[in-house]
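The complex is shown incomplete by one protein chain, all other protein chains being positioned as in the whole.
So that you can tell them apart, the chains are marked A, B and C in the order they are listed, and the count of residues begins at 1 in each.
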Amino acid sequence: MGAEFLTSRRVRFCDTDLAGVMHFSNYFRVMEDVEHEFWRSLGLNVIRRDGDAHLSWPRKSVSFVYHKPARFEDEIQCHLQVSQVGDRSITYRVAFTLNNEPVAEGKTTMVCCRMQNQTFQSCPIPDDIREKFEGLGK
Amino acid sequence: MGAEFLTSRRVRFCDTDLAGVMHFSNYFRVMEDVEHEFWRSLGLNVIRRDGDAHLSWPRKSVSFVYHKPARFEDEIQCHLQVSQVGDRSITYRVAFTLNNEPVAEGKTTMVCCRMQNQTFQSCPIPDDIREKFEGLGK
Amino acid sequence: MGAEFLTSRRVRFCDTDLAGVMHFSNYFRVMEDVEHEFWRSLGLNVIRRDGDAHLSWPRKSVSFVYHKPARFEDEIQCHLQVSQVGDRSITYRVAFTLNNEPVAEGKTTMVCCRMQNQTFQSCPIPDDIREKFEGLGK
Partner (left out) sequence: MGAEFLTSRRVRFCDTDLAGVMHFSNYFRVMEDVEHEFWRSLGLNVIRRDGDAHLSWPRKSVSFVYHKPARFEDEIQCHLQVSQVGDRSITYRVAFTLNNEPVAEGKTTMVCCRMQNQTFQSCPIPDDIREKFEGLGK
C-alpha cells in the first residue's frame, strides 16, 4: 500500500560498537527518525496538541532483520512504506540499503494515543491524518 | 527450553524520551545487557579470542512487543530464557515485568561468527558454549 | 566539601564504539546515573512535584577529562563528591577509576528549576534538599 518514501542517513561514529559496525539498537533510532521526516513531508507532526492533552504514537511492536553490517560514515538509503492503516494504528516497513544491497529490514506498528499526565489512552486516528496516509500512492 | 535467568535494571533518566517513558529503542539495549550478564553467569563471554580472529555474536533478528510503559527509576524485572540452540545460532526471549505486570517481551536470534578485520563469517557454535547452553534447566 | 559517594558501573557493549572503548559521551550518562543513585541514597529524587509544576535540575555546565580508556565489561569505580552548594545550583565532581588507576574525571553544575509546560525557571534550592547536601560529611 502506498508509495515509497526515500531518504538517507549517514552512520555516526557514536552509533558504532566495538565490532566496528552500527549497533543493532541504532537501526531502530534511524527508523524512527526517518518516520518523522516522512510525517513532516506530509505536513504532519507525530506530536500535536489535542485540547488539554497531546496526540502521540507509542510503539506497539517493532522488529529488525539484519543482512549485512553498516559501518561508520556509510550513507544508508532508507526506504519507508506504509503497509497498513487501522482504526487506531499504523504499520510501516523500512528497508535500509547500501549500494543497492540490502542492509536490514524493519517494521513498526504504532498506536494513536491521547497522552495526558504521562498516561496513554488509545483513540481513533484523526481524519486529517488518516486522509494523508490513505492518499499515499494514489 | 532451559531455566529462566532473572535479573533487574533500573530505568535511567537518559533512557527516557519526551513522552516521559523509556524510549522503545532502549529496551533492546537492556535486553542485550541482560544477555551479557547471563553469559557471565555461565562463565562465558560474548567476545573471545579465536586464534587471530574473535568470536562474536551479531544479531540476525530482534523484536519487541510493548504492553505498558516503563518510567524513570522503575526497577524492571528481566526474565531471560533460551528458546533455541541451532548449529550456528541461538535464540532467546526476555520478558520485562514491573510489579508482576508485563511491560514488554523481546526476542533475539544471534549468529556465531568469526570476526576478523571487521568482517563476519558464521561458524559452528564451539562445543564448550553449546554444552553450557544445552545444559540449562537440566 | 562533603563525603564521597562510591558505587560502580559495568561498561555495556552498546556503550562502546568502533575504537573498542566506551564512547566519550557515555561517561556523561554514567555520571548522571551515579548522581541519581546518590540522590536516592539521601532519600531524595531529582524530579519531584511542586504544586502544579515539577522541580528539576537541568545542567548549566558539564565536562570530562579522560586519562585512559574503559572497555566492554570493565567495572568502573565511580566516586562522587559534592563540591559546592549555591543558592540555586549544586556542583559535583566524579572520578572514575579502574584497579585504582584514574580513568576520567567529570564535573557538573546543575540549577534548581521549576519546570512547567516544558519551560524552566530557576528557583532557590528547597530547604530539605539543602540540608541533606550541606549535612554531607559532617
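Just so it is clear, a contact is a pair of C-beta atoms (placed from the backbone, for glycine too) under 8 Å apart; a residue touches a chain by one contact, two chains touch by 3 or more.
The structure presented is a predicted model; accordingly, all values stated were derived computationally and were not measured.
Although it is left out of the displayed model, the omitted chain contacts the following shown chains in the full complex: A, B, C. Listed residues C:10, C:29 or C:79: the one in touch with the omitted chain is C:29. Contacts to the hidden chain, counted on subunit A, fall at residues 12-14, 29, 32-33, 36, 40, 45-47, 72-73.
Subunit B residues in contact with the hidden partner, per the touch definition given at the top, are 13-14, 16-18, 20-21, 23, 25, 71-72.
Residues of subunit C that touch the chain left out of view are 18-21, 24-26, 28-29, 32, 47, 56, 58-66, 69, 71, 115, 118, 120.
Just so it is clear, only the chains that are shown with their structure count from here on.
Rotating subunit A by 180 degrees superposes its CA atoms on those of subunit C, with the angle stated to the nearest 5. Measuring from the averaged C-alpha position of subunit B to that of subunit C gives a distance of 28 Å. Averaged C-alpha coordinates give centres for subunit A and subunit B that are 24 Å from one another. Residues of subunit C in contact with two or more other chains: 13-14, 72.
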